[in-house]
Each structure stands twice: as structure tokens, then as C-alpha cells.
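A protein chain is absent from this complex, but the other protein chains hold their places.
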Amino acid sequence: MATLNDVSQCVLDGDLDGIKVLVQALIDDGTDPIVIINDGLIAGMNIVAPLFKSGEMFVPEVMESADTMNEGMKLVKPLITDEDIPSKGKIIIGTVNGDLHDIGKNLLVMMMESRGYTVIDLGVDVKEEAFSAAVKEHKPNIVGMSSLLTTTMMKIESTIKQLVADGLRNQVKIIIGGAPVTQEFADDVGADGYSDDASTAVELCDRMMSDQSSSEALSA
Amino acid sequence: MATLNDVSQCVLDGDLDGIKVLVQALIDDGTDPIVIINDGLIAGMNIVAPLFKSGEMFVPEVMESADTMNEGMKLVKPLITDEDIPSKGKIIIGTVNGDLHDIGKNLLVMMMESRGYTVIDLGVDVKEEAFSAAVKEHKPNIVGMSSLLTTTMMKIESTIKQLVADGLRNQVKIIIGGAPVTQEFADDVGADGYSDDASTAVELCDRMMSDQSSSEALSA
Amino acid sequence: MAKQFNQLAYTNLDDFVYGSCPNPVTTKSGMVIGGGMVYPEINFTLPGMDINDVTMPKAATIYSNIIEGVLKRAAELYAPGVLIEFETLPDFTEHPKYGIEVNRILLNGMKEASEKYGLKTAIRTTPNDLREFSRPPVMRSGKYWETMLELYEQCARDGSDFFSIESTGGKEIHDSALVKADIRLAIFALGILGCNDMEFLWKHLVDLSNANSCFAAGDSACGFANTAMVLAEKGFIPHVFAAVIRVAAVPRALVAFEQGAVGPSKDCAYEGPYLKAITGSPISMEGKTAAGAHLSPIGNIAAAVADTWSNESIQQVKLLSEMAPVVAMEQLIYDCRLMNAATLNGQQLMFRDLLVQSDSALDVQAYVLRPDVVMRISAELVKTQDNFLRTKLAAQLTVAELKKAIVEGKVKSDKRDMKWLDKMEKAIETIPDDPNEFYNEMKSVLDMDKFIPSEYGL
Partner (left out) sequence: MAKQFNQLAYTNLDDFVYGSCPNPVTTKSGMVIGGGMVYPEINFTLPGMDINDVTMPKAATIYSNIIEGVLKRAAELYAPGVLIEFETLPDFTEHPKYGIEVNRILLNGMKEASEKYGLKTAIRTTPNDLREFSRPPVMRSGKYWETMLELYEQCARDGSDFFSIESTGGKEIHDSALVKADIRLAIFALGILGCNDMEFLWKHLVDLSNANSCFAAGDSACGFANTAMVLAEKGFIPHVFAAVIRVAAVPRALVAFEQGAVGPSKDCAYEGPYLKAITGSPISMEGKTAAGAHLSPIGNIAAAVADTWSNESIQQVKLLSEMAPVVAMEQLIYDCRLMNAATLNGQQLMFRDLLVQSDSALDVQAYVLRPDVVMRISAELVKTQDNFLRTKLAAQLTVAELKKAIVEGKVKSDKRDMKWLDKMEKAIETIPDDPNEFYNEMKSVLDMDKFIPSEYGL
């Protein structure tokens, strides 16, 4: 009989064909779809993340795992309502105004999604106003911005100023990244966090979300 | 007969013995002591400065010229009152709190004096309060601070803050220098000027003094 | 196609060394690049700042401080000559007046250094390829194309010696090929999209340079092969994948020379040794002394057949001694002194082999830059004149070289490397020899929102 562990292993192996069979079997067995997601699919990705961080998995392998997870999700999603799909939080991600370098950004999108976050990818060359409008519309927990050039990194600052001007700054945590970005720069421009690669960015978001929920618990 | 040109040449040559004879001869001839200073001694140093800047004279040679000028001054000074001694302006110089590197600072002192400035040398490791007290006491036009270490450069900022706190900041121009100091740092901490070597520091002071006198002329 | 390369420029591996090449290029100031001596090539950029009308005076001051500082140091250290590279920031191509202004500042600094110190200099002007700023990229018309040509033309008129670019044709597809480590997609992006764009672009650049007494120098697969190298250094993709991409980028770079480029090729184009072997033109390379711009596993071997030696780029920030570009200038000059001292003694071949030996067994990306490997693969590449087939062949030959080297213990390898080489080998075998057939096959996996076929003549 198919187990949740098999599902996780299948995600880890990036076995696109196998996952369909397994997930369908579990559904047919009457396993709770939410359990399949949490303890099977996302649990698999939770094994992947540290292996990637330690250098034992490459990005293409992580992507295959993510694709495999998504393939499994496709089968489960119709069985539950959108609200029931577990989300660790919502994040808006984009490269700033004038910056087209999206490899790092795309990695982060993939890794956040596989981690169970709801990700709204604004793409590249995102103007200050567009970030602001997206925050208004989607009410994310976190906004992630990246810049690969010394000339565009200043747009991180102007985007944060835009959020301040629009009264949205306090509703979100802001994380930033990209080659020229440092912790010092993050402090200077008033970002909440900085990360120099996709895996630590994910960990950073996890920490932010747990801080947020504990402070919510306190104020509740 | 000795001429003012001979005096200048003597300063340029660093001829300590010759200068005494020449200056005494001019005094005996009845040349105005102020003229001897301006058109002989300081005029000589005014030839030295560009030669140093272009690399044609070494510091030890400049020092000999300065010593020669001072030797001449010794003969002339008793003939005039202190107030008549021409001064291009008054400057207070020191290395900041915690910093002992004084070679550059000493060079600047020497070059400013030879240029006709009145220099008050506070020495090394000068605390914030000591700078402030000296400004109160001597009412200089310019305060010069230097720092050679990345850890002591922050003392430039705290010294400026001290001057602000004591209400003295607007009475002086502040110039800063030393290996880790940049124009950007000068802008950040609110200094009026930055220089990376003694000769350009002298030029900077000259510019500041002429700006100051033209603005004084305007407000007069 | 102006030129065909159907044989190697060298008959003897021992002649294939740094500092000299069969077809040297002489700059306006009389530096003979590839004429026996390795010259330093310095590049620099602004610290983090906005570029606009308000900040341009500040930017201009920074550039004039940089050029004054680096050339002063070059003169103090008796550099025999300096090649300056002005690689523009995006804003400088978007607003050519900015780029033109900075280029003039640099030309002026070069003139002053010549008068003051008698220092020989030359300048390579490298506009930023902004065509990818339209999404999907518009490669053959539009404002980015126009402003780029405007910038080139005026800079050439003002006195630039060389044109270069890191062109981006096909990058929109290649980026995904990299993160997926998908060699078929990469070959499509490099061998069809990249090569097609190079043909279009470099025809224009060669015409422009010929009309303005300037040299078309060469392109760089920076956004392709160097991105692969950086991803590999981060452990994101296998080193063997990056090594194969490096060589698969050679045919693309070669297109510029077919169109009439004469070198020195771009510093960050590690395709350089292959280009030199095939075209006999001088090349620019960068290695350990470019570590301020990117880390690499090829710090020494990159110099083995270099004709100019570059720092890639560095911001104007203060280090403990001096501004970083001055520091880079000093380091480049000492590296060049050492190489040129060996040449003076007739020991250049021995020194080349030391550079090679010190790196080549430690990383597959270094291994594919070995002069013997370069000559062996290049000798096969010149047998076909079809750019797509050359790209496929380059990948195939590199996989084979690496498998052999790993089996023979000639290069350090990760335990997963052989698996990836096998995977690539199989994938390449499935690629048909006819580019149209391949394109048709690829259509199903290509994200057609990302690129416009007609912009590549497809």
C-alpha cells in the first residue's frame, strides 16, 4: 500500500510519473487531501531544502522535485477548497525597476512555493508603484526584492520609500537580495532582512513568519 | 645688493646660513619687514609648494626651506608687532581620539605654516572636548582632523558632533584626511572638505579662505 | 559571411602562448596587442548610486578620478601600455549622452596621461546590451537597438579603439536551460538563437567600426557561460555542465570574427583560447585578478594564452591602501610583468604550462581551457561551417574530453559528474543535425511568451 513516506521519497527523487500513481492511490484510500499535501508532498520538499543547502542536490534536481510536488498537488487540489490549501504565508517577489536579472529571483520563487508559501511573482523590472499596487491588492506577509546591479540597488530604497508613502510599509516584512546587496545596505534602507542566496532567504522568511505568528498570538 | 628675489631663492635652496645674511642686509637697507616676509620669505615658499606637488622636491627639502623661512622670520619678527605678522588665516590641527599617526598631520602643519597660516597643533590622540575647547579659545577659521585607522575615523564624526553640541560648528570650516577617509565619508559626517595629502589640503584651505573672505566682503 | 575559418591558426601547440598571436592588432597609440607582450586591461564601475541628470556630474567626477588614479599608478609602475575597458551601465546605453560623456572623460584622461607620463593607452567601448529590456526581447529594432548604435557611433568618432559587447541574443531561453541543466535547450539557445543574433548584430558593429576607424573586437558569452560558472561555483549546477556550456559558447563567439571582428576578444569571454586557436586573433582574459568581480576555478589557467589580462570590473570603493581600481591596476601590472619577464627569457612556453598545470587538474572548467584540449576540440570545430552544428559538436566533444579525463584521473571530479556527463551525452545525441528540424522539435518545450522567433530570423 502507498504511504505518505513514499510520496515524500517520490518528491525527493523527482519522479514525475510515480507521483501520480502514488497520490491517486492515497486519495483512493481515503487519505485526507490536506494530510497528503502536508505530510507527503511538502514533507518531501522539506527533505530537499537542506540537501540543496548542503550542496548535495543541484538546482535542476530541486526543480524536478518541485515539479513532482506540483504534479501531486494537481490531483489533490480539486478535492479541497482554495482556502483549505495550506499556506505558510504569502510573498510578493520581483526584481526592482531597471533590473532584469531573474535567475536568483526565479529560484527563490520556486523554493518558496515548494516550501508551502503562496508566491506572487511580479517578474523583472518592477516599478516602485507596481510593488505598491501589488501589496495593496494581495496583502502579502512579505515582499522580496532583488537587484543585481550597483545602479539598480538604489531602486530597492525608492521602492521601500514608495511603500512608506502609500502607508503600506508596516503591513509587510521586506527582504532584499542580489549580488551588491549587503546586511549594511539592508539596514541603511530599512529592509527587515537580507539574504545572499535562495536557501537562506527561505529560512529568513520562515523566521519572519514564526515571529509574526508569535507576536500575533501575543496580541490576540 | 641683496634683493627680495635672493631671499626667495635662499628659501627655495634651504640655505640656513645664507638667509640670515640676506635678511639682515635687507633690514639694514631699510626694507619694510612686512615686505620681506611677504615678497621674500613667503614668496619663496610659494615656489616650493608647487615643486613639492609635482614631485620635484621631497619633504625633507621642503622642511629645509621651511626652516630657512623661519630663520629669516626670527630676524624680522622683533621689528613688527604680532598683529602685523601677515596671516592667511588660523587653523587648528590634530589627529583624532585614539589615533597616533602624525606624520601626515605634521606635514600639513609645516606646509600650512610655510604658506602663511597661523597653525595651532593640538598633536595626536586629541579628544573631542579638546578640539572643542581649542576652537573656543583660538577662534580658528579652519579645523583639520586626521585619522589613519578604520576604527578611529568614526571619531571624526563624534568630534564634529561635539562642535555642533557646543554651538561652534558654524564658526569654522572643517577639513579631514587620512588613509581611510574619502569624499563620501566627508559628506556623510558633514565635513566641509576632504583631502588625501598635505599639498591638496593646503590648496583646499586656500580655497576655503578665499570663499570666506568673498562671503565676508558680501556681507560687509 | 565575411570570413570562413576552416583551419586552425596554429600548426604547433608550442606556439600557442600568451602575449603573441598570428594576427596582432595595433592600437591608435601604437600598442601591438598580440605582438609579444601581455598588456593589462582595466575596467571599473561606479559604487552603488542612481544615474540621472542630477547625479551625472557626480558620476562624471568619479570616472575622471578613476582614470586619473589608475593611469598615474600604471605610469609609476612603468606599464608598457594599458587597455581601458569602458563597460557601460544600463543607463549609459539607454541615455547615450551619458555614455558618450563618460567615454570622453576616459579618452581625455588617456590623453592627459600620454602627455604627462608618455603612457600608451587604448580604449575598448562596451555598451550594455539593453535589447532584453523589452520582454520578450526585441533584437533588431526599437529604442534599445537605436540608442546602442548611437552610442557606438559617437564613441568611435570620439576616438575609441575597440568595440565590444556582451550580447544577449538567446539569453531569455538559455537562463532556463541553465537552472534546469538542460543541454538540449542550451544548445538551441546558443547554437540557433545566439548565433543568429550574433550574425545580425556583428554585421552592424563591423560596418560601424569600419566606417569610424575603430576595431570590432569581440563579444562575450558572459550571460551564458559565465552565469553557468557562477551558478556552478555556488553549487547550484554541476561543474561539468558549466564546462560544457563554456565550450558550447565558442561557435557563438566565433560568429563575430566571421563577420569581421579582429580582437582582442572580451576579457570575460573564456571562449577566448578557442577563438585564438581558430582565428589567430589576440584575446583578452581574466582570472585571479578579476576575483573582485567574480570568483572562479580558473584563476591562473585563464592567463595561459591571454594577450591582455583584465580585472573584469571593480567599483570605485576605498580599500585600506587606495581606491579599488588603482589596486586592481597594480595587481594586473605585476601579473603582466611576470609573464612578460618569462617571454623576455624565451620561457613563455614553460610559464604557460605552469599556469595550466596549476589549475587544470582541479576543476573541469579549468580542464577545458588547457591549450592541448583547446587545440584538439578547435581542430574539429573548423571542419564544419554551420554554427548550429558546431555548437552541438562543441558540446559533444567536451563531454567526451571530460569523460576521458575523469576516467584517466586527469581532473578532479565530483562523484555525480559522470552521471551528468552521461545524461548530457544522451541528450545531445537526440539532437538532429538539421536546425529547422531541431527548432520544430523544440517548439513544444519552448515558452513562446519568452521570445519572438522573428527577432532571430526564425
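Here are some notes:
Order as written gives the chain letters A, B and C; numbering starts at 1 within each chain.
The rule is simple: contacts are C-beta pairs under 8 Å (C-beta built on N, C-alpha and C of every residue); 3 or more make two chains touch, one makes a residue touch a chain.
Keep in mind it's a predicted model, so treat the numbers as computed, not measured.
Looking at the complete complex, one finds that the omitted chain is in touch with A, B, C. Touch with the chain omitted from the figure is made, among C:Gln7, C:Ser141, C:Gln357 or C:Gln385, by C:Gln357. Interface note for the absent chain: among B:Asp15, B:Asp39 or B:Asp125, the touching residue is B:Asp125. Within the complete assembly, C:Ala291 is the residue of C:Leu13, C:Ala291 or C:Ala379 that touches the hidden chain.
Although one chain is not drawn, the whole complex shows that of C:Glu322, C:Asp386, C:Glu425 or C:Glu441 it is C:Glu322 that touches it. Mapped onto chain B, the interface with the missing chain covers residues 55, 58-60, 63, 98, 100, 102-103, 106-107, 123-125, 149-154, 180, 185, 197.
Residues of chain A that touch the chain left out of view are 150, 179-180, 182, 184.
Not every partner is drawn; the one left out touches chain C at residues 45, 73, 76-78, 233, 287-289, 291-297, 299-300, 313-315, 317, 319-322, 324, 326-327, 330-331, 333-335, 337-338, 340-342, 344-345, 347, 350-351, 354-355, 357-359, 362, 412.
Heads up, the rule we're going with is that only the chains that are shown with their structure count from here on.
Chain pair with the larger contact count among B-C and A-C is A-C, by C-beta pairs in contact. One finds 61 Å separating the Cα centroids of chain A and chain B. The centroid of the Cα atoms in chain B and the matching centroid in chain C are 51 Å apart.
A straight line joining the Cα centres of chain A and chain C is 35 Å long.
The set of chain C residues that touch two or more partner chains comprises 47.
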